[in-house]
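Structure first, then comments.
A single protein chain has been removed from this complex, and every other one stays in its place.
Take a look at chain A:
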Amino acid sequence: MLVRQQQNTADTPRQSDRFGIASGWLLVASLLCMPLAQADAEKGLAIATEQKVRDRGWGDSESELQMVLRTAQGRESVRRMRTLALEVQGDGDKSLTIFDEPLDVRGSAFLTHSHPTAEDDQWLYLPSVKRTRRIASRNKSGPFMASEFAYEDMTSFELEKFSFNYLRDEPCAELTCYVVEQTPTDSFSGYSKILVWVDQQHYRVMRAEYYDKKQSLLKILELSDYRQYLDKFWRAHKLSMQNQQTGKSTDLLLESIRFNTGRSAADFDVAALERAR
């Protein structure tokens, strides 16, 4: 589709061979550069848009998650949580995460209203003091529950949060992937860029490489055990994040997920936080 059109535009500007073959090709190459870069940005955006389009309409979901944190030597620690999520048309999604383990944070509930351009709204309900606190912070790059996932890795994917650049095609497992560079638009992001491998058939993210602000490879995320729900939506059941600098890693395991659970926006307002169990 889009992809093919852009290849054509890249091919069109041909120059006559006035300066001899070599310099002529040089000129062609330099002229090609400009539209090529643009085309790649367009193609990147097109891929991301398609990703978004294909994941539209899932409504709401309820899932159970397990997080396994590992040190470089392989010592493990487990966290468990449940997440309710609601798709919001025209704005970012809403989610409510209830922590089950470790036991000392059991019942804590984390509510997020994400927004494509504005700061996300976040609240945390603490059962020990029976209070809800809004987290007034622009920070979203810190570790989520001391894991290798940052909050920003887990929030809903919005086109406005990045600029895109298609880099190349590459085989990934038995599939072929687009490799797209995502550059966060928010200066409060912890990353300078993220390289994402998106499979060409279903537009699922298979792998992501996170680069820190000094352009060093920080983390590699591998997504596997994709299962299809409602004949349409693909969900990875295993997300493995490996920190390349510290050797630590975290597996995020999706133990179960149900769709159309009948949740509504009322289940995601601040008042609902304290009712969440």
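Heads up, the rule we're going with is that contacts are C-beta pairs under 8 Å (C-beta built on N, C-alpha and C of every residue); 3 or more make two chains touch, one makes a residue touch a chain; residues count from 1.
The definition used in the following text is that contacts and distances are computed from a predicted model.
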Options "SSD domain-containing protein", "Sulfur reduction protein DsrE", "Spore germination protein" or "ATP-binding cassette domain-containing protein": UniProt name of the undisplayed chain: "SSD domain-containing protein"
Contact partner of the left-out chain, one of A:V53, A:A118 or A:A146: A:A146
Sole contact to the chain not displayed, among A:I135, A:L167 or A:L195: A:I135
Footprint left on chain A by the chain that the document does not show: 69-73, 75-77, 99, 102-105, 108, 110, 122, 124, 126-129, 131-139, 141-146, 150-151, 188, 190, 212-214, 216, 245-246, 248
